[in-house]
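The next block holds one structure in the form of structure tokens; read it before the comments.
Of the protein chains in this complex, all but one are displayed in their positions.
Each chain carries a letter (A and B) given by its place in the written order, and its residues are counted from 1.
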Amino acid sequence: MSLRNTLCAATALTLVTATGAMAADPTATITIATVNNGDMIRMQGYTDQFTAETGIAVDWVTLEENVLRQRVTTDITTKGGQFDVMTIGMYETPIWGANDWLVPLSDMSAEYDVDDILPAMRNGLSHDGTLYAAPFYGESSMVMYRTDLMEAAGLTMPKDPTWQFIREAAAAMDDPANDVNGICLRGKAGWGEGGSFITVTANSFGASWFDEDWNAQFDQPEWSDAVNFYVNLMNDYGPEGYATNGFNENLSLFNQGKCGMWIDATVAASFVTGDDSTVKDSVGFALAPNAEGVEKRSNWLWAWALAIPAGTQQEAEAKTFIEWATSKAYIELVAANEGWANVPPGARTSLYENPEYLKVPFAQMTLDSINAADPTNPSVKPVPYVGIQFVAIPEYAGIATEVSQEFSAAYAGQQTVEEALEKAQALTNDAMEAAGYR
Amino acid sequence: MARSVSTQRKIITTAAAWLIGLLIFFPIFWTILTSFKTEAQAISNPPVFFNFDWTLENYAVVQERSDYMRFLWNSVIIAGGSTVLGIIIAVPAAWSMAFVPSAKTKNILLWMLSTKMMPAVGALYPLSLLFVWLNLLDTRFGLIMVLMLSNMPIIVWMLYTYFREIPGEILEASRMDGATLREEIFYILTPMAIPGIASTLLLNFILAWNEAFWTLNLTAAKAAPLTAFIASYSSPEGLFFAKLSAASTMAIAPILILGWFSQKQLVRGLTFGAVK
Partner (left out) sequence: MMAPAVVLLLGWMLVPLVLTLWFSFVKFLPMRGDSIAKGLDWVGFENYVRFFSSSSFWPSVQITVLMVGGVLAICIIFGVLFALLLDQPMWGQGIVRILVIAPFFVMPTVSALVWKNMMMDPVNGLFAHLWRFFGAEPVVWLQDASLSSIIFIVSWQWLPFATLILLTAIQSLDSEQLEASEMDGAHPLQRFAYIVLPHMGRAITIVTLIMTIFLLSIFAEIFVTTGGAFGTRTLTFLIFQRVIDSQNIGLGSAGGVYAIILANIIAIFLMRIVGKNLDQ
């Protein structure tokens, strides 16, 4: 290589770096509020790539889930305008959309392929057929179990277990001497924690939150059956202090090998088979259970999604970000760098048509679980509401948090299940009256 | 005659005091220690004390995820600004309460204290709206004002108690010498009250630094201080004890070090007129 060539190459290189630097010099900065879950943290790591591609810089406001909810709700209701993109869930999106607080995501680019979003997710994130938030990842719930312990117990997990089988299996795997609990389930107070879990359990026993006239249904036998079954199961084979365990506590227990089974969000699958898990090689998956003879399973449906609050000055930039973060290309980017098991799941149909992804052990079961969830018909009984592990009305978060606190007190043995149900019934009807439903 | 005590008694009191001191300090010590462990070691059973592989990995992860210096700087500006501004406004008020008392003085003082009793959550919505109208959301200035006002009663009260301890005769003498009111405050009163002001400054700096409701709810990215930094590590998915410990250590270290270095000043003035 001659000196001249070298010089040329050097000049070209300098030019490229210079233009590269110029492109990276941000033209705009958007502020994004998000939750501190693993997939979002990973997304933050790719911020530089986004800035390099689009020239838009990003300020992250990463908060713990409860703080985030408090923060973005206050911001949207007071029209604070602090954020250009907000991470919200399937509960908030239709309600906020109905209030015209979110920018409709109706004119996404052809390349983005909005029809590729899983129908269940798209429906849940729409109001009157208009999409208001793009799913970053979606989830249902399923059974995760220890294949080694199951084998040792001489049982085989069916693809679609019943609650009765779950109880039998929990009894067989429970091994206090070796610090193994038969089953770990959420009991922590909070509508999105134990509240979600007991609601889907009740669904699978044939119960519902409200009848068609918005009367609370906690006085019905199905609720009593469901909560009593849960409490007996957990008292017999659950971990000590399960009434304070939420997703994170159970994840930690399961990863330490202290649970035979765990029924929770499908996204947990990548954690329990990940490097932090001591049991990553012996985890099996099955559909969330139902009570024998009840047509509904205890699946829920949830998505963490990105939405643009109406009134932001940087709508175009915000949309650019959402298209980038929830695109097929982003999934491929993560897959290329960290493997298919770590891509954000449950958002796009094409992901589940990708043979590479289907090799991931939990891929098919996640899709089946999502497809088994039907937000418009959460219960076998007719109900006036939409939503499975929640009721998509603005009052729900408040009511369900208090109801789940009553349940948690019952789990902890501080009151009986009947007392908890009675209180839940009274306070729900009270609140519904205050809100003008009854 | 100095109080003399037997060596035996001194040994017992020393042992008891050290035991209590170490017990009280233990949670902080444990947090700092855990911040140097891996996540697996952080929850190991039985717990490990010193025989683990010390690592700085958690600090690296935390720093990579959030720009610590930005949060720290905001904390310094907000806590410092609100304290200094508060003292500038409170000195004249405390001065007149201490030296020109009227029948209403005590009532005003007690009324000021009672403004602190209004629960912040009750005012969240009104104040958020106010911040939106005044365009103060996510600004350091807005937070400085809020923290200054919420700590003002404590500042006034502390200063008032120090000023009252200054004998009035000195002021009268200076007045005879023809000192103006301004001179009186700045050249005579203030120097004498320096220890008290220093202690007020420190206490309110600590209170403002640790305030976690307004600083979290009225900021987003630009003005967010360390309290918001912590909120992003509080309960993520997966194992988090070690990273939480690292973030906690980073959040409390500056104020802990400041507090330790200045504890003599802080303690000297932290009497609220309790000592006569």
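Convention: a contact is a pair of C-beta atoms (placed from the backbone, for glycine too) under 8 Å apart; a residue touches a chain by one contact, two chains touch by 3 or more.
Just so you know, these numbers come straight off a predicted model, no measurement behind them.
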Contact partner of the left-out chain, one of B:V61, B:I77, B:L149 or B:M192: B:L149
Among B:I24, B:M69, B:A103 or B:M176, residue touching the chain not depicted: B:I24
Contact residue for the chain not shown (choose from A:N99, A:N235, A:T278 or A:N337): A:N99
Option touching the unshown chain, where B:V62, B:I78 or B:M97 are the choices: B:M97
Chain A residues touching the omitted chain (full complex): 66, 69-70, 73-74, 77-78, 95, 99, 188-191, 239-241, 243-244, 249, 252-253, 256, 258, 394-395, 397-399, 401-402, 405, 408-409, 412, 414, 423, 426-427, 430-431, 434-435
Contact set of chain B toward the excluded chain (per top definition): 1, 3, 5, 9-10, 13-14, 16-18, 20-22, 24-25, 27-28, 30-31, 34, 43, 45-47, 89-90, 92-93, 95-97, 100, 106, 108, 110, 112-127, 129-130, 149-150, 152-154, 156, 206, 209-210, 212-213, 226-227, 230-231, 234, 241, 244-245, 248, 251-252, 255-256, 259-260, 263, 266-267, 270-276
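Everything below uses one rule, namely that only the chains that are shown with their structure count from here on.
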Complex contact set, residues of chain B against chain A: 39-40, 43, 65-66, 124-125, 128-129, 131-132, 137-138, 216-217, 220-222, 224, 228, 231-240
Interfacial residue positions of chain A with respect to chain B in the complex: 31, 33, 36-38, 41, 44, 59-65, 67, 70-71, 74, 78-83, 247-248, 251-252, 255-256, 271, 276
